[in-house]
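Take this structure, written in structure tokens, and hold onto it; I'll ask about it next.
Here the complex is missing a single protein chain, while all its other protein chains stay put.
Chain IDs A, B and C follow the sequence of writing; residue 1 opens each chain.
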């Protein structure tokens, strides 16, 4: 459930170790840029920085007594190098420099498949919105049948939510994903006069942002990424919730096209379970709690926190993983969504004409006033509901209505497909936001 | 604790009622802009839309049976108007249009004092950073004495965190605070052909953003504001946590200048409690849970949710209020912060020379190599710690050290104020971000 | 939405003030019990401890500078008393003693209507379970039509959940609601030799538990109450979620009987909104975040926390209020639930015989083996689903099936009401837990 998409493998132990090694390698290269160590030495270090060469479990176990695995990793890395070269490793850095920068790399790498899957989901929504711009269906409020909408409008709403969250996530990442390099207490004193230039060099090497100052204990970057991920999860869960509801047997308006005979049940072979939608909801359900943990962890003491910092590592990994899985699941769900326009129309008809009451109010309002018309229609609707007849019959028995609306006008007012208001315009506006002039072709390829 | 600053009075029942009335008034004016109703009628409606004229408690009680207070308010508003004018009121809108747009107004109004207090807090940090650019103090990691920093660097970190969160909050508000106008199911059908233009008109009247389409069930706007507020709370709580720690009797490096004899205790007259810092921490402690509730509420059904939407109202109010209180408290704390530079220096001296070990490593590394130097210094430090002597003495008993560092060189390496690395540069960079060229004077007025 | 039931008025500012005054009064009486002050003085103090006599807003404002309102209240209380009597007030206590004990009183008083409403909701579930012990309906899993259940079984599940949460809440309250009396740092030193006996006396006066030692900074009591409240909210939300789903137009199996024409909509007069269910879901949605805040607040420093303690007050009030509102809403929903057994049966028929596949597997398994039978039935079900026919037809075309099951036996296997397994037994077991022998009559009165 929690391992769909590409994010999971970017946040596992191996990925973290590789990211930490990448930081050590980049630090060596940055020092070579400054001319402080020979380029060849930096290259030797970089070549040694491959996760496969290390015993992940052993490093984790050794890390327990010092509180994090960096020291053990540095020791193991140095052991693989000639003594002279080994002396450059990690020099002047602190464990938090490595872990924080590695966390940013891990996040950056995990965000790639997440953003790609969110884009795929958005594109699928755009296609649904366009294809079903004219497909009428029941709108439902408080889970009650309400007034007609189009499926295109519903999909356009999904699109707007996902696109907004996706672009916010990328913008947040652009700002927030920065290197950390401040040494033991954030002064970078162990680098002598090189501190500021090494921060820039490390950022250059790793293609991360360069912060104005170390952020050892200022954790808005981590919490900001967490928020943006949780918002994306929420935006993806909205269509998943709708799909599970629309796929109910009694509604039957959409269903997921199964992957390889998926969606079945050990005990109920007839079922077509919305497997991807369920996975999205399961993953999205975890995001707010994980994000809240990272927000609460912003209250950090002095130059390195006693607990709050350490609580970030797994939480961030989990959040990237579950949101990645939600994005992959949503894409799968939306790309494979079978929409039954006929069933939408027939459900709309089956709902009866009571759902058109507002339309009649509107038709009457010009001559009777809005609120008097509403009162008349409400009364007719109640009579119809009580007597079991249609709203049309009840209205035709109302003299004030008959005086204003002739039969054909009333029929027009009771026609769902004539009461869709700005639905098409809203769809077009949402699509226009999604594909600014000139960008459409590339997006739809 | 939770009612400092101006936000509290922008989120109480009266403020919500006024915001709902403002939406009704603006809707009437927007219809007048379109020429659909006479301007004079719109003006009459607007004049009647004053919260003082309504019985808030009664509207709340009546709202219980319909699920929200809008219908009752509309009825009461119409009752105060001539029948012809009353007929324009709320026409075509749905309760959610009014409540959602009112929520955006409430948020906008509450954000003003919040942003102002956050600005005040940031400015106070900038002044502290500048004033204490050269004030050395102990850096502390995992609540242990570590290496020297400056108080200016600490304050610059606070500044960076608060400014980043403040500007993100304003940018989020700019994007997210939009009108809602979609009628019963988001098609705006009851407005006939006017739906799209009324959305624009309403946005113009209320100075809120115009959405591409209604967002009845796409709640990224609300959840996005919530995230940004929670991030600000976290950024404000960081200095509050530091202040409570630095104000400990055994540390004594800062204290809050009391307001009117505040900070006392019924049973302990000698205490100088960090009252504002405590209030910030108390308020900030509530933010992640409230934001998580709003994130979880993004999973909304169809065209209007059954529960998740309704859970937003109070939660958003509470979040605005507690973050507002945190911002006001942080400003108060920072503007009234008494910094004892002498005590900082004396604590730094009192920590002994063991905290300077890394500096000695650095001094030795050029000739001995970093890691061998570290090993030597570590051994000396252990001897010093065991024997109760100074690191200096232990180092002078180490032949390898004596061979490299003469007494005066060792003394220089043991001098805290000579081992501040890039602290000043980092402070300057943080201040340069805060006050771009030309903007400083206005900020400091 | 958040103010149904009686809890709201037990947690407002007035209720807190009265609770604080009650603690001061009880402390005076407890000292009179010990003979330390005249009984008449205690009575004079108790008589003055009436919230109506104080200016709540002013006390709140004065409390801002000291961090809590107790000192201001004590000053105001003393001012109303003769000097000699006034000298006994609050003597030796600390603000936290008063606030913590008041919080326990507030919780105790709010729990009464909460427990009563939860009992009412449970009783309504029990009646539904009993009445509909034999009412078949579709079971639904992953929101897909599955196999037959009874509505009685569903209601019995609701009952079990609510009863378990309700009894856990009462048991937790019994243990957790204790007086706090420890003076400034928990030694009760200002009471001289009377500390221990005063704790007992205060507990006796207020009918709260007597703790083994002060719990100034050990907050399991508060967090435990919070958990139990949140669990009750979840248990109440489960039936509310089911009611909103069963009340969908396309399902139509239950609906709320409206209160005074409630449940309507300004724009959709035909709707019968499940107003109470929505309120329950809205309130329950807030509980986990509030409880998490109180759990996070358990990490308190030394003898009184700087922030975490203060974050409890409003959070606990909000939690009591929203869970109280959820309990009242659930009771209202369940007591007024209209169950349409005919619709349940017709929906079950309309689902077709594919939902009976497992029953046929079972009928075949004796002779064919379970898994071979499942394979046969699955294949038939797929053919039926593809061809649009019934499972019965597809099975009759399967020679292996015909060889084992004659037509009437097959028909019996396809009869939903014959495949209800232990549904009745489970209902009876749930009811037996709910009403132990002899207690039924009093519960159903």
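By our rule, a residue touches a chain if its C-beta (ideal position, glycine included) is under 8 Å from a C-beta of that chain, and two chains touch if they have at least 3 such contacts.
Source: prediction; values computed, not measured.
Touch with the chain omitted from the figure is made, among C:103, C:146 or C:404, by C:146. Only one of C:70, C:202, C:281 or C:364 touches the absent chain when the whole complex is considered: C:281. Residue C:295 is the one among C:29, C:255 or C:295 that touches the chain not shown. Of B:24, B:100 or B:358, it is B:358 that touches the chain left out of the display.
From the set B:56, B:200, B:251 or B:418, the residue in touch with the chain omitted from the display is B:251, counting the whole complex. Residues of subunit C that touch the chain left out of view are 67, 78, 83-84, 86-88, 91-92, 139-143, 146-150, 153-154, 156-158, 160-161, 164-165, 168, 183-192, 195-196, 212-220, 223-224, 227-228, 230-231, 233-235, 237-238, 240-242, 245, 281, 284-285, 287-289, 291-293, 295-296, 298-306, 358-359, 361-362, 365, 369-372, 419-423, 425-427, 429-430, 432-433. Annotation for subunit A: contacts to the undisplayed chain at residues 1-4, 60, 64-68, 70-71, 74, 90, 94-95, 183-184, 190, 240, 244, 258-268, 273-275, 277-286, 288-290, 292-293, 296-297, 306-311, 313-315, 318. Residues 138, 140-147, 244-245, 247-251, 265, 267-274, 278, 289, 292, 296, 347, 351, 354-355, 357-358, 374, 377-378, 381-382, 385, 391 are the ones on subunit B that touch the missing chain.
What we mean here is this: only the chains that are shown with their structure count from here on.
Taken residue by residue, subunit A touches two or more other chains at 140-143, 146-147, 245, 289, 292, 296, 358, whereas all remaining positions touch fewer.
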